[in-house]
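I have placed the structure first, in the form of structure tokens, so that the comments after it can refer back to it.
Note that one protein chain is taken out, while the other chains of the complex remain in position.
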Amino acid sequence: MHHDARSAPGPTLGGEPGASAVPGPGAAAPGPAGPAGRPGAGAPAVRGHRSPWWLAALWRLLGAVVAIWLVATLGFVVLQALPGDPAEAAVGGPGSQASAAALQAAREQFGLDQPLPQQYLNYLGQLLRGDLGVSYGQKLPVVDVIAPLLWPTLLLAFCSLAVAWVLALGTALVATGRSRFAAALASGLELVASVLPGFWLAAVLVMVFSTQLGWFPAVSDNSARGLVLPALALAVPLAGYLAQTMREGMLSALDAPFAAAARTRGETPWGLRWRHALRHGLVPGINLSGWAFGYLISGAVVVETVFARPGLGRALLSAVTARDVPLVLGVTLVSALGYVLVTLLADALVALVDRRAAA
Amino acid sequence: MNAPIVHARGLRVAFDGVEVVRGIDLSIAPGTCLALVGESGSGKSVTARALVGLTGGSVSAEELRVVGADALSLSERAWRSVRGRRVGTVLQDALGSLDPLRPVGREVADAARLAGVPLDLPALLRSVGLDPAAASRRPDELSGGMRQRALIAAALAADPELVIADEPTTALDTTRQAVVLSLLRARVEAGGALLFITHDLAAARRVADEVAIMDDGRIVERGPVGSVLAAPMSAEGRRLVASVPWERPRGERLLPDDAVPGVGAAARLAGGDAERPVGAAPANGEPGGGEHRPGEAGHPAGPAAVVPSSGEAGGTPVLELREVTIRHRGADAPTVVGASLRLERGRTLGLVGESGSGKSTLLRAAAGLVPIEAGEVLLGGEAWSALPERRRRARRREQAMIVQDPLGSFEPRWSVGRILTDALGRRDASAVRGLLESVHLSAAVADAHPRTLSGGQRQRVAIARALAVEPSVLLCDEPVSALDASVQARVLDLLDELQEERGLAILLVSHDLGVIRHASDNLAVLDGGTIVESGPTEAVLAAPRHPFTRELIDAAPRLR
Partner (left out) sequence: MSAALSETRPRAVVHRLARLRPGTWLLAACGLVILLCAAVPGLIAPGDPLAIAPRESFLSPRWGHPFGTDESGRDLFTRVVHGTRSSVLIGVLSTLLGVGLGAVLGLVTGLGRRWLDAAGSRLIDAMLAFPTLLLALLLIAVRGPGVATVIVAVGLSSAPGYARLLRSEVRRVSRSGHVEAARMLGKGPVAIVWRHILPGALGPLLAVATLGVGQAIVWASALGYLGLGAPPPAPEWGAMLNAGRTYISNGWWMTVFPGLAIVGVGVVATLAGRRLSARWAGRGGAR
């Protein structure tokens, strides 16, 4: 599958169009991207027209901007789809007994009496200024609510990501190794890990390591000890996915003709995996980064709840229960922005490893 | 000093108890090259791998010495110190044999690094004709020929005593093949030992001192390369020699009928139209292209005489390209510029050029699959490229196409029978049988899936599908490039035969001038998107005017 002519580049966010990295459920699929090289195929591939890297980068940036704009627009659609009168919501949330005058004032204040396109433009303008609206529940600007909670959640996500990569790398290296038993064990573990519900794992970890053994606190704070269990609960399922994706990339590399060629040069089995296969495993792994970010934010909601850990996720959950739509939407938009940025970063990283992806 | 680098007696390799190599003797002295020639499945590649301990099967021998070591008792660790350092290997797949994610220079230097041998990388790259700047490039930034040179450099990096080259030129254009072969020969002249594995006798001629012909796991013939090629003793040797199409005149069968199992006169009669008169003289410059009764042409009288003086004796060409220019979407430069071709009924027009010359694009434009920027394509004297796709669709069945990779051209879920039924456009089991018979396949093949067939059988099925639409024009895009020599010869014979029977006009695209010379009446040479020379095949080859044509002729696979 390495000689397939790549399809024309475009502002594709999150990996090449033909890549097997389909986030979400597709993550586990081996990606039927192409059949193995044809035996004895005659003519060498005609290499496509190459654009300079900065042009490709520019395209991708433009794609990211478009994606963010679309995300914001979807957010606007959600706001419009709200049941009931948005003015009522703005005054006191659903169910408030606001007077007609107060409602009218709110309408004028928030520009709700203006035509929809104007409202849409106002909304985009607000977002551009970093204004995410006012939380119904806390009567504070959403930005002020979110800002202090961002760090604990990002810390948790970052720790989990690091742990997940370490676990995944180890598992993938063992799973592609020569010991059949170890390989089977590793792929079995990776399979179970990938379907483990994070919240359940968190609960089980609490039962074992807090309630029974008392090694780690059941209620998490930002101390290192408090981070261990939540980070593990988030990392293990993610590691399952990453390991699976990397293993597939590595196995196809080990089957490739260039691996056979390397062996004829006296390359050791370890060198084969380290110098050749690993890169081929890393690329699809990195391509999953955007999806992984979304997964970590999603997972943070439940894991923070289990460990009563302050953070974006837990604030989000209480906002949902209170039906505080601006806050929920604000968090969602911020995480979507994070997704776009992470994907951009991942694309750049992949382009460093695999120059074919850069063009 | 003259102890052989490789010495094998009674070498056997088996996979799961099935012997693939059945007791062969080999010996290669320093400064010589042995070519191991055979078709796919003959065991030649497995033999080569046995010499570096990479078969994956069980190897046994009365004696097996490689670069002075007893290869039968080497541990895996010991093998690793042999590979790369003492035995360099060049593998077939130039596109796949370099890691796409690593700089070429690192790959090239690997063997030296692993062996702990000092290496002057720029000098090594220059010695194989590569710019040292290529070291920092990734494989996909290099052309096929450059990649193959890099692979040779990688094999030479640790200055090994023996180089094994396993089909190193199969994926290359003929002119680049010639360059690679001369590189390998230079290594031999410098005192290295070379084991050259190939299915191509013509390539063996350019490199080897000695040739050993392998068939079904055994060496059936061996000797100095000149004498074996001049007078092969074994049946397999004769078959391989006969399969080289260069200097075999147009119309002459490459392989006798008895070489095709189950094909006799009866089968051939049953295959096509039973009333067809066979043996009529070739009708030159036949008027009219509209009417296509099968089988008016017959066996040509003799070599060279077949080629008509020119195809313009009157009548409309079946397919005509006038000043066609094609530009891919978004491309700066056009792929094909101002190409004109005329194809007449019952004739073959060969289109030869290197990969990237635009020959396949031109063929697809003739098929109406690629839009053209300027010029026009006429089919049967009527507008073709100018038609809107909807109206062109109604006339598509006047053409049929055969491509290099027949398997890819079949719907993957369908059996052969279903593929042919689909092409016929009606359920007709006897017609399916008839089609299979006309390409010398048994009716049982209808139930098989193309995946389970051999390369030659697949190409026959593709031809049968092409015949199903009873086309007037057959467009062939490298139809035999992926096939073994004798299979290639049989497919060429089959095309010839069908052309005689049905008066097909064939546009044959190939990078192999030998194939073109044998199979076409007229030829056009395409270089960089421009037709640089065209005319009756033998006339052009006898007096080439363009330097590129001369280069092609020099590089053409031949036995003398």
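Letters A and B name the chains as they come in the text, with residue numbers starting at 1 for each one.
The rule is short, and it goes like this: a contact is a pair of C-beta atoms (placed from the backbone, for glycine too) under 8 Å apart; a residue touches a chain by one contact, two chains touch by 3 or more.
Since we're looking at a predicted model, the values are computed, not measured.
A.B. asks: Given that one chain is not shown, what are the shown chains it touches?
C.D. replies: Those shown chains that the absent chain touches are A, B.
A.B. asks: Which is it among B:D70, B:E189 or B:E411 that touches the chain not included here?
C.D. replies: Hidden-chain contact among the options goes to B:E411.
A.B. asks: Can you work out which residue in A:G125, A:G170 or A:P197 touches the chain that's missing from view?
C.D. replies: Hidden-chain contact among the options goes to A:P197.
A.B. asks: Would you mind spotting which of B:L74, B:A423, B:A443 or B:L559 touches the chain that isn't drawn?
C.D. replies: In the full complex, the listed residue that touches the missing chain is B:A423.
A.B. asks: Can you list where chain B touches the absent chain?
C.D. replies: Chain B touches the chain not shown through residues 367, 369, 393-397, 399-401, 403, 405, 408-415, 417-418, 422-423, 425, 447, 449, 451, 465, 469.
A.B. asks: Kindly note down the residues of chain A that lie in touch with the hidden chain.
C.D. replies: 7, 10-14, 17-19, 22-26, 28-35, 63, 66-67, 70-71, 73-74, 78, 81-83, 191-192, 194-200, 203-204, 206-207, 211, 290-291, 293-295, 297-299, 301-302, 305-306, 316-317, 319-320, 323-325, 328-329, 331-332, 335-337, 339-340
Following the convention adopted for this analysis, only the chains that are shown with their structure count from here on.
A.B. asks: Where the CA atoms of chain A average out and where those of chain B average out, how many Å apart are those spots?
C.D. replies: Computed value for the inter-centroid distance: 48 Å.
A.B. asks: Provide the residue numbers of chain B that touch chain A in the complex, in ascending order.
C.D. replies: Going through chain B, the ones touching chain A are 40, 52, 54, 80-85, 87-89, 91-102, 107, 110-111, 114-115, 138, 140-141, 143-145, 147, 151, 154-155, 157, 164, 170-173, 328, 330-332, 355-356, 360, 404-405, 407-408, 455, 478, 481-483, 511.
A.B. asks: Which of the residues in chain A come into contact with chain B in the complex?
C.D. replies: Contact set of chain A toward chain B: 2-3, 8, 37-47, 49, 253, 256-258, 260-268, 271, 275-276, 279-280, 283, 353-356.
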